[in-house]
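For subunit A:
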Amino acid sequence: MFDDRSPIYRQIAERIKADVLSEALKGDEQVMSTNQYAAFYRINPATAAKAFQQLVEEGVLYKKRGIGMFVSPDARDMLRAERRKSFFTDRVDPMVAEARAVGIPLEDVIERIRELEGR
Partner candidate 1 sequence: MRIETEDLVLRYGETTAIDGLTLELEGGKIYGLLGRNGSGKTSLLSILAAFRRQTAGSVRIDGRPVFENAAVTSRISLIRDNGETVDIGTAEDAIFFAEWLRPDWDGAYARSLLDLFGIDPKKNVKEMSKGQRSALGVVIGLAGRAPLTMFDESYLGMDAPSRQAFYDALLADYMAHPRTIIMSTHLIEEVSPLFEEVVIIDRGRLVAHEESHTLLARGTAVTGPVAQVEAFTAGLKVLGTRRLGPTASAMVYGDLDDARRGQAAAAGLDLGPIAMQDLFVHLTGGPGAPGAPGTGEESPAAELRTGETR
Partner candidate 2 sequence: MRFPTRLLAANAYFALLLFAGYVVVVAVIAAGVAVFGTLSQSAWEAAVQLPRWYALFTGVALVRQYLPMYVAHGQTRRQFGAQAAVTVALFAPFLSALITLGYLLEALVYNLAGRPQALDKVHLFTEPTQVPLVFVEYLLEFVTWIVSGTFIGAGFYRWEGGGLLLIPVGIGLLLLNEGAVGTDHLGLPFIGDRLALDLPHSLGLALGVGAATFVLGLALTWSIIRDMPIRNRKS
């Protein structure tokens, strides 16, 4: 279920973020408990708790004492802004590098993007 590339808790955090971005999890919606996550992924509950803790620190989740974890109302906007900020370095730059490595002229790439936009 997990690869060895990054700690499990980071992978869980990424998955929750992806759910927030896709609106599978909406603002002020309750997230499954640490124990449910632990049981589902067959991991130590402390590991799941660490993922939640990281998300609370980043402002994606907030905690209601005695009730559980909830998605921050502005989590999606915040994550979108973050992704926008890193979009060019994370997505476009590697794409351009790859295009160069395999010999695709940038003109072709731009043309393709225009095509997609027109659809």
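Selection criteria: all candidates are chains of the complex that A comes from, given by their letters.
Rule of thumb we're sticking to: contacts are C-beta pairs under 8 Å (C-beta built on N, C-alpha and C of every residue); 3 or more make two chains touch, one makes a residue touch a chain; residues count from 1.
None of these values were measured; they are calculated from a predicted model.
Trainee: If you had to name the candidate from 1 or 2 that touches subunit A in this complex, which would it be?
Mentor: Candidate touching subunit A in this assembly: 1.
Trainee: Okay, in this complex, where on subunit A does candidate 1 touch?
Mentor: Interface residues on subunit A, with respect to candidate 1: 2, 4-9, 35, 38-39, 41-47, 50.
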